[in-house]
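The complex appears here minus one protein chain, its other protein chains still in place.
Entry: chain A
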Amino acid sequence: MMRLDIQLTKRIGMAVGLGLFGLSIACQTQKTVDPTPDPDPPTGGGTVYQTTPVTLRQPANFPKPVYALSQNPLTVEGIALGKTLFYDPQLSRDSTISCGFCHQQFAGFAHSDHPLSHGIDSKTGTRNVPGLQNLAWDQEFFWDGGVTNLDVLPMSPIQNPVEMDLLFSTALSRVQKIPKYKSLFKTAFGSDTITSARFLKALSQFMLTLVSADSRYDKYVRNEVGGELTPDELAGLNLFQQKCSGCHATDLFTDKSYRNNGLPMGPIKDQGRYTITLNEADRLKFKVPSLRNVDRTLPYMHDGRFIRLEDVVEHYRTGVTDSPTLDPLLKKEAKPGIAITDTEKRQLVAFLKTLSDDTFISNRAFAPN
């Protein structure tokens, strides 16, 4: 009884809140429909709209997520809609490229065939496709951090002339005309009105579920079954903590900062973070990527120049090039870079391979229907 009362109060509160919100946004400069789910739509026809809430998993060894889940509560129906959109090639100009075309599950939702992203008409971009995982823990996206909210991210690949090359408004109007989406939006949001916000939030919902936290390393730190590391892997972990975790910090394996890791400048002359901040101090800096599933997300670096993990470690050992914005952590020794012996290199690579999460790579829930 008590519980029911609380639920009732909560429901009333929600309805009032949503009503007020609806009122305020219903009155904007151009009339559009409330993009948020309506908990109590008219029940004409004898149907009641109901969604099934989903709780985002919080792995014990992760920090708190930063995505505003309260603005986009996960539901089974929203996630299913998001997945359908994620794998729909009709979001590209010639209906050949879906989000999942470049973000392949077996490669940790990166694209292992190509150093630089490969999109519509076989055009290539200027950067390596980043893997998609643990996005609720990210505030800034892309190698340069130019996109500051997961919800607005999909507009970028959809509109990019070398990726999917479709105006976002055209993509939205296509989805509005595809019959199956009417019922999918209705199930997820309570009405079949397809708005930018609903479209983008559904995609976010699916992407947010791509949580990878079950690698052998995770099981090791959480003392779970299957978390045994070999002596070499343990030695690698120890070395990693000494030599790499300054940037690849926490169990997300990134401190989310932008750094120049001493790669000699490639022919594209990508200025990285500078493009977004126009701050000289940000030239040649790129976002520190997570190393989760790193064994599957080859090739490596913002331009995909390295194919093997050994090449990456070798870069830090012998390849670091000095420049005004080179990261201070790579300048602590006589010569730029990190001192690593041959044995240590082998052990580091062995450790990095423990970050592969096979349950993530093979989870049917993430695959196309």
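Here, a contact is a pair of C-beta atoms (placed from the backbone, for glycine too) under 8 Å apart; a residue touches a chain by one contact, two chains touch by 3 or more; residues count from 1.
Basically, contacts and distances are computed from a predicted model.
Within the choices "Cytochrome C oxidase subunit I", "ABC transporter permease", "Copper-binding protein MbnP-like domain-containing protein" or "TAT leader-containing periplasmic protein", the name that UniProt assigns to the complex's undisplayed chain is "Copper-binding protein MbnP-like domain-containing protein". The chain that is not drawn here is touched, among residues A:71, A:124 or A:318, by A:71. For the chain missing from the display, the contacting residue among A:51, A:95, A:112 or A:196 is A:196, taking the whole complex into account.
Interface note: of A:76, A:152 or A:234, the residue touching the hidden chain in the full complex is A:152.
Contact residues of chain A toward the unshown chain are 20, 23-32, 35-36, 68, 71, 142, 145-149, 151-152, 155-156, 159-160, 167-173, 195-197, 199-201, 275-279, 281.
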